[in-house]
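Apart from one protein chain that is not included, each protein chain of the complex appears where it belongs.
Just so it is clear, A and B label the chains in written order, and each chain counts residues from 1 on its own.
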Amino acid sequence: MSPSDKKKLSIISFSGDFDKLVAAFTLACGSAAVNYEVNIFFTFWGLNAIKKKTGRRFTGKGILAKTFGFLMGGVNNVPLSRLNFFGTSPKLMSFMMRKRNVATLKELIDAAIALNINLYACEMSMHILGISKDDFIPEVKEVIGVANFLQYSEGGDRIFI
Amino acid sequence: MSPSDKKKLSIISFSGDFDKLVAAFTLACGSAAVNYEVNIFFTFWGLNAIKKKTGRRFTGKGILAKTFGFLMGGVNNVPLSRLNFFGTSPKLMSFMMRKRNVATLKELIDAAIALNINLYACEMSMHILGISKDDFIPEVKEVIGVANFLQYSEGGDRIFI
Partner (left out) sequence: MSPSDKKKLSIISFSGDFDKLVAAFTLACGSAAVNYEVNIFFTFWGLNAIKKKTGRRFTGKGILAKTFGFLMGGVNNVPLSRLNFFGTSPKLMSFMMRKRNVATLKELIDAAIALNINLYACEMSMHILGISKDDFIPEVKEVIGVANFLQYSEGGDRIFI
């Protein structure tokens, strides 16, 4: 079976919310586990999920990019889409995920990489936010725009999370 | 025409926001009404929509699960995705829906059941939140994971709301 015969699922990961990232990566890993070809296209706040784990926030060039950088704290600083309890909820949910032996977000991202899920970063968002490919983990395959996303996801489902 | 020849639409109902639930059920019921096979897979906050109407919130085992249970008030306690006006907006929107003779969320859920829409609950979210199938209305068909969701939704569109 050639790669192009595989079922395909492509996720546009727009939200940087902790729970939505967990949902996106769970769907992605579960699909890859049953032999789907999976693409994740990170855009806007979703870029937080593929940020290098340096402990530093994104620091675009210029004061405006820095202001947005403050909102882009990386995967360890993503909020919950609901009541965020001043930053405690994601920690609480992570704790419960560990307690219940459910993979945490960090483990899900590692699993996605191990399962050869294709990780793409959105060129336009990076441009607006003033960040570069060097800000991302090396497993990010390519920086692409809408045309390439459409091409890579052609023939499968596209889901916006 | 066999069931597998029907057009198919599968909704991942992730959000517990009142307006998004209204959108999800309107799309689901409208699709079932024109003879689509419709699946709704409730996950995370979306599980609120299929909670038993006991007036009680989800009460998982343990203090942490209870804390999240506080966020899971069931379908009568879901907030609006926008300015929630301290809980009045969903009531206001419900009032307007009744006034305009538009089906309310409760009526939409009843319609979904009458239209034989398949309601599924996400195993992993329930595990994290410490809730069980007994917490749901009896019309919930099955508790499933990603692999089964992919199988049941195969051949149709998948929409994340």
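Assume a residue touches a chain if its C-beta (ideal position, glycine included) is under 8 Å from a C-beta of that chain, and two chains touch if they have at least 3 such contacts.
Everything numeric in this text was worked out from a predicted model, so none of it was measured.
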| item | value |
| --- | --- |
| Listed residues B:V78, B:A111 or B:I161, member touching the removed chain | B:I161 |
| Hidden partner chain, touching residue among A:F44, A:F136 or A:Y152 | A:F44 |
| Chain A, residues in touch with the chain not shown (by the definition above) | 12, 14-16, 43-45, 64-65, 67-68, 71, 124, 127-130, 145-147, 149-150, 154, 157-160 |
| Interface with the unshown chain - residue positions in chain B | 7, 9, 19-20, 23, 26-27, 29-31, 33-34, 36, 81-83, 92-93, 95-97, 99-100, 102, 157, 159-161 |
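Simple rule for what comes next: only the chains that are shown with their structure count from here on.
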| item | value |
| --- | --- |
| Distance from the mean Cα position of chain B to that of chain A, given in whole angstrom | 25 |
